[in-house]
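Here we show just some of the chains, and they stay where they sit in the whole.
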Amino acid sequence: MRAILNGEGIVLGTCYYPEHWKKELWAEDLSRMLAVGIEVIRIGEFAWNKFEPQEGQFTFDFFDEFLDLAQEKGMKVIFCTPTATPPAWMSAKYPEILNADRDGHLYRHGNRQHYTYNSVKFQEFTRRLTEELGAHYGSHPAIIGWQLDNEFNCSLNEFYAESDTIAFQEFCREKYRTLDALNEAWGTVFWNQTYTAWEEVDVPRKVPADSVNPHRVLDYYRFVSDSACRYAKLQADILRKYLKPGDFITTNGIFGNLDNHRLTKESLDFMMYDSYPNFAYCLDDYRAEDFLKDRKWSRNLAQVRAISPVFGIMEQQSGANGWVNRMEAPTPRPGQMTLWTLQSIAHGADFVSYFRWRTCTFGTEIYWHGILDYSGRDNRRLLEVADIGDKVKRLDRLAGAVSGAKVGILQDYDNIWDAQVDSWHARVDRKSGASLFMALQQNHVPFDFVSLPEADLSGYEVLFYPHAAILTKEGTKKLEDWVAAGGKLVMGCRTGYKDAHGKCVMDYLPGLAAKLVGTDIPEYSFVAPDEGKVMVSWDGERAEAAVFCDQLEAVGEHAKVLARYEGGCFAGAPALVRNAYGAGEAYYFGAAFGVDTAELFLRRLEAAEPYGEQLLLPKEVELAVRKKDGTAYLFVLNYQHEAVEIEVKRPMQELLSGQTLNGKLKMKPYEVMVFV
Amino acid sequence: MRAILNGEGIVLGTCYYPEHWKKELWAEDLSRMLAVGIEVIRIGEFAWNKFEPQEGQFTFDFFDEFLDLAQEKGMKVIFCTPTATPPAWMSAKYPEILNADRDGHLYRHGNRQHYTYNSVKFQEFTRRLTEELGAHYGSHPAIIGWQLDNEFNCSLNEFYAESDTIAFQEFCREKYRTLDALNEAWGTVFWNQTYTAWEEVDVPRKVPADSVNPHRVLDYYRFVSDSACRYAKLQADILRKYLKPGDFITTNGIFGNLDNHRLTKESLDFMMYDSYPNFAYCLDDYRAEDFLKDRKWSRNLAQVRAISPVFGIMEQQSGANGWVNRMEAPTPRPGQMTLWTLQSIAHGADFVSYFRWRTCTFGTEIYWHGILDYSGRDNRRLLEVADIGDKVKRLDRLAGAVSGAKVGILQDYDNIWDAQVDSWHARVDRKSGASLFMALQQNHVPFDFVSLPEADLSGYEVLFYPHAAILTKEGTKKLEDWVAAGGKLVMGCRTGYKDAHGKCVMDYLPGLAAKLVGTDIPEYSFVAPDEGKVMVSWDGERAEAAVFCDQLEAVGEHAKVLARYEGGCFAGAPALVRNAYGAGEAYYFGAAFGVDTAELFLRRLEAAEPYGEQLLLPKEVELAVRKKDGTAYLFVLNYQHEAVEIEVKRPMQELLSGQTLNGKLKMKPYEVMVFV
């Protein structure tokens, strides 16, 4: 059985760097960790030179000594491939391993992740090192699992080295087989971009006005993702040969231009996340008007859950963060570490590992504080970790519980990446994405991100698919089946006007969705910047039609106009159509969602406040739910520096205090309660 | 006789891309165009590969087929050299054709206009292709004229490839003959920039603080213009060998670092313009406080008129514009296409061609909407085009009419380009340019841009030459003669302090203009940022002395101080001198013009509201005038989304309605009336 994420309990860990400290400190450090409830450490992810100090010379003494000590102390270890930081000798001798920017400037040794996945030479080095590590450490009893590399695609997620162009040509050739097919797919006849030899196809480098063919860029993002996935699989396939039974493979963090679902399916047992909610308080990026602040990390955690329903936090904030040159942040205030740890658990984490044990005294991250400061003396944060250790023991029974939400937001990589290329797509996406999350939070609606095409939709009652510009036949069929079976689907403007290449369809809009939503769109426009807010009126309630307006017409006997535009260039025209479809119904809303609009939908579709009979909550607190064996665990989290009042409407047990609570009560600043 | 711009009528056209659509759509598309009054199409400007799919292999089948169909349908065609988008095979095999940025990074295949005019290899390709196209298509009966390339200098108007340095050396050698002359002209003794071999002279590449010798940069802009003109002439000279009688050569758009007067004189029959007034409503660049918005395109149209008194619009906005990554814009509201078409006609266009027929479904410009949307279905905008077709028929009688304005703003490329190099020059230029245009618009004063040295000044009564920092003897003589003959000239601060190299003169200021304006300038200064607005008082009326102040003294018996500074470091000193000169008078105003200042000049020089006896107009509407055979056609254009009231002070015929109007009346939103 796996040592963590095994459904038996919540486990705490920390990240440790034996190579950063005098060996004399190791034993004491491990003992102090164990004393505060830390059972697992992660090591090795930046230590390539400790294994291969010179090209082809391998040595294992350093980590052997440490692992034996860990074993002796009873500390479990997650071991890493250290490929995120290739050695200086490699960059110097083989500059071909280096990534480059769009103008071709190489990224030099001196930070991290300066390599490109597509360098054949770097793949060779990776292969050899991973074989060596797997063979040597695979059977060590202290090791419980492995982390691949570190934060794939974090430092850079675009690649422009020579080897990337070669790999991109191969990617395109595999995908399209013929240049005619590629030219057709990318619409290269526009501006005479037609390719007449594979060698002419390169990664999207510098062009006038920074505006490259969008279909080519969309494929380029897919290529980047493919490169990362193949690189991870190269490592995982080797490690699997050597792993002890029960040991797992994972990696950490979710970054751009990467299909994390594919990565996880191909190479991992589950995904881990690095959670730093204190970013909301960075001095160089602080926005006072942002109401949600650290609460927005719940959105990220929901993304992790969309990949691995139960997951781990490999790096959980345990001190002020910051690099020497940016991201300056204050220290977490008393209670915030506890709050953020429980935020992770509330959203599906059964393992939480603090980054890091002791703050590094050198390098770029001297301000990325760990539990301990530089001196290593006992401190307030260590005490808080000990207290968290006590608390999470009381939550062991919910280990393995999953979300079980009835509301979901549909998403897919095609549309995510298309919105990166396309500012028209991005404008509606950003607006609705923020509005929907805000409305769900304020109305205490637990929700999932639901990823197409792979997700099972059957458990959901209401799904939003805000702006699926790109629709495929398969995806549409899946939606039609789900609605026909009784689901309620809400689609927003701009649905279905593109194909999988990001090219516009010549059909009547909303293209493939037209039948499902019973809607026709004779015309469309951005909300003009001089016409103020455009509103819709839906049975007497008004809400914003944000950013963009599709002019609608209801088509067919089951379709009905529910709301019309007030203001804007389509004033008076239909703005919302509901189509009865089989046992369910599909809504087409012609604009992007404001917060008010999203709330209106939640109320009208009877999705707001699903736990309203148990808890009366102010909008300042989050409600998150995990379910297991028929029991729902209700996490109530207060992110405010002030106390808030909630009302427990019938007696419920609160797990952290062990008390049964009822009626109106005060939650302290940063307090969390878990009701059952 | 020419098929368009022949003085016989107003003609509508559209831009069409046969290569973007299935051939099955061609015939229907042409029929639908003809049905709404579109008589001309432009084709081919981005289709190089359709003629030369591989190096040296030419084929004409594709466009032969299309042209024969056009001929059959009775559609007239403007054919293009497709040189704006060289093929991928060329960039791959001959990277020497590529332009580079200042640091030497090449612009790669994937957008458009990535070539440099100065590549000998690219000139060879151009020459061969143009010969082939001229020889093959020159006699096709459907063709009525040719467009060279597309929007010269649009995507890039700086060039830093190796071939540009070689060409720049040649340009300098031709201009200066000796290095001594070049060193003297550029003042290279400053900071020891002295050149001692021609090979040392390069295009202005990267230097510390981005600050290159300004005289060298001024010559560099002239070189860029020269390169473009020579490249256009290379094409035009070839085409002229093959053109049918009556067929014309033109090109489209007005962009930076290009002497469009020379280009037109050397290579074209007339200039065409691409008019997109909807840029005023782009979401990423919208300024609510900008009162004029799309009305500012009248200023651009006046610039076109300064080159070709009667001209065409090759691309007239017919839908929302936008690239995938920027310039996001709403759709034109009902009536705006009509308004903008008539704005073009009001300023001298006798041909208006909409960009484009159907919106492209792929590539960078999927949001640069044409008349039709992606599906091609009939829509509101097509109906509006049909209505415009009806309207312009009623204006046929004014075809060939010219401006005949009595007020002008003098300009010349020396000063335009000097203000690009020189932020002191730019600050006064920008301010006065905006103020003068605003004042002319609000006081309904039709005006021309009058380009020195070529323009004939004899028809003008009042000329503004706001900030002629650079004056030449020839230019000054022309002004002196015109004033002596009765003209009223207004010059602003900073006049005459530079020579044609952009070097400062060692004379008393305003240098060559001193005699004409009877003024001496003992001292000068920017308005200090801590002293607020500086004003002048002119016979009791106060107006702004903006940005910069020359301290003035009247010199000679004919010079008289009219106004003095209030505030600023020259408070109390003369700010405005009028000099009687021959039968005319020259005004020297010591500052840049505020809107109030410009209006004050218009009133005092009796130039405001020249049609005030016929029309009483609010400042929200524009008055534009075309004259022919002694008749003035008065265009009144309402750019507002609201109705406005105007007063027709004596009965006049309104051409679009065919009615005779008199007294107070309402103009609808976006309405245009043409009085005669």
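Note that the chains take the letters A and B in the order they are written out, and that residue 1 is the start of every chain.
Following the convention adopted for this analysis, a residue touches a chain if its C-beta (ideal position, glycine included) is under 8 Å from a C-beta of that chain, and two chains touch if they have at least 3 such contacts.
Note that the coordinates shown come from a computational prediction; the quantities given were computed from them, not determined experimentally.
**Q** Given 2 placed copies of the single sequence, give me the total number of copies for the whole complex.
**A** 3
Simple rule for what comes next: only the chains that are shown with their structure count from here on.
**Q** Averaging only over C-alpha atoms, locate the centres of subunit A and subunit B and give their separation in whole Å.
**A** Between these chains, centre-to-centre, one finds 49 Å.
**Q** Can you list the subunit B residues touching subunit A in their complex?
**A** 19-20, 46-49, 53-54, 82, 85-89, 91-92, 99, 101, 103, 105-114, 155-156, 281, 283-284, 286, 288, 293, 320, 322-326, 328-331, 333-334, 359-367, 373-377, 379-380, 641
**Q** In their shared complex, at which residues does subunit A touch subunit B?
**A** Result: residues 103-104, 186-187, 189-197, 199-200, 202, 204-216, 421-424, 427, 497, 501, 503-509, 522-531, 569 of subunit A touch subunit B.
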